[in-house]
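Got a structure for you, questions after.
Of the protein chains in this complex, one is absent; all others appear in place.
For chain A:
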Amino acid sequence: MPKSALPIPLRFNAASTATISDDNHTLSYSEFNQCISEYHNTLAEMTLTERKLTETVLVSIEQSVHYLALMLACFGQKKGFIFFASTGKIPDRLSACDRICLDQDNNISLVTHKQIDTQVDNSVSPSADQSLAMSGKLGFLSSGSVGDPKVILHQAPSLIANSQNARYLLPLSDEDKVLIPVPISHMYGFGAAALTSLCSGASLQLTLGLNLLKWRKIENTCHPSCVFFTPSLLDAISAKISYQHTLKFIVTAGDCVNTRYLRTWADKTQYWLNLYGSTELGVIGIASLLHDDLLNEATEKIEFTPCNNVHVYCQDEQLHIVHPHAFVGYLNQCVLLSPFKTGDLGHVESNGRFSVNGRADFSVNREGRLLAFAQLEMELKKHASVENVVLVPGPKDSKGKTLIACCEGVSEEQLITLKQTWRRHLPAYAVPSELKIVDPLPRLANGKLNRKKLEEVITHV
């Protein structure tokens, strides 16, 4: 098992029966280690050939054991590697980088940017000076809801240490079979799910396009003991759950997990663990959801326990994190950002545990008051019968920016009375000036609100 001084190429140890599988292949740990080693050597040779790779290399990622091995083979190389989903769009600023993928025989194939796409603007690629800093770094694209993704750079030892840190809080062992339907091209699927499971010596099953039918098949044939879900995958499975097979634990991530399924899963799994983290910091904290207070609706507050040596504190009501295994910076901006300002509103208890109350960076200034959308949305929901309310900034008036409330799960008739209800309970400056029904609210695949799409949608409502 890799420790702080990384054995390069990486090697993982496991019980002799543990395997790493995808929808088409199954490898033993020994075969998997061999695969990493071969890819590692190929990449090292590619950097030495006359046809030099660019200092930053894009790695197109698919949900397979060979691609997982390829990602791990990028650890400890002299180039910088940035992972992105093969189905995703390459950010314009990376279009001048060489790109690698695997061919039909799972051999590394080099495709330069000129061969992929001659139409893209190459003028914003990493400059020579900046690319010097890329050596040994590994990049992930952010999955934020606004704008182009950021490229978030990590040092290889930090990624391993981050996963080791998460292991202390996840009840994983080499006897577990871990199902990973979340994409390994993202930090959650790679760092929290795959790498943590590999460090534990567990069996892994990577899968793509999980839906109810595929889930039932995998449940009956592979008998997973642990599953990493996105909120939307969990929703898809939860509506028709079968209790024939029980699990040790399921994992979700983010502050938008749907707790209406708590009772459904209470008889299906021993633990439901919710991770709080980011692409920049990996896993920050963990919350166990199947406990009496949440099940009995005595509280809606989810409390996270920080990972080992992770310090969480509140400043201006926002969560700040000091993480020993944080990222090193964003592409073209390699400076250490510590403490890391999450942009999440939250609260830290005296025992170090913390809760998250939504995003802080969506706000307007009205009548001299900073109105944080996350806080105000909670207030609006508290005082009215509406499934979901999301605020977006409207046009300016004499008091500042106005607010538009986008409502989900409310009828036309109810909408008329909503404003009156809010007026009774909230100060005038906090009452949205315009109300619109947007049902359903647009969401990203990971279940987060798609704010960019919402702003497009409401212009037509």
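Heads up, the rule we're going with is that a residue touches a chain if its C-beta (ideal position, glycine included) is under 8 Å from a C-beta of that chain, and two chains touch if they have at least 3 such contacts; residues count from 1.
Just so it is clear, contacts and distances are computed from a predicted model.
Student: Pick from "Carrier domain-containing protein", "Sarcosine oxidase subunit delta", "Cation:proton antiporter" or "Nucleoside ABC transporter membrane protein" the UniProt protein name of the chain that isn't shown here.
Tutor: Choosing among "Carrier domain-containing protein", "Sarcosine oxidase subunit delta", "Cation:proton antiporter" or "Nucleoside ABC transporter membrane protein", the correct UniProt name is "Carrier domain-containing protein".
Student: Quick one: which of A:Asp235, A:Asp361, A:Glu379 or A:Glu408 touches the chain that's been left out?
Tutor: Looking across A:Asp235, A:Asp361, A:Glu379 or A:Glu408, the contact with the absent chain belongs to A:Asp235.
Student: Where the complex has a chain not shown, which of A:Leu6, A:Ala44, A:Ala85 or A:Leu212 is the residue touching it?
Tutor: Spelled out, the listed residue whose C-beta touches the missing chain is A:Leu212.
Student: Could you tell which one of A:Gln104, A:Gln244 or A:Ser350 touches the chain left off the display?
Tutor: Of all options in A:Gln104, A:Gln244 or A:Ser350, contact with the hidden chain holds for A:Gln244.
Student: Which parts of chain A face the unshown chain closely enough to count as touching?
Tutor: Within chain A, the residues touching the omitted chain are 209-214, 216-217, 232-233, 235-237, 239-240, 242, 244, 440, 445.
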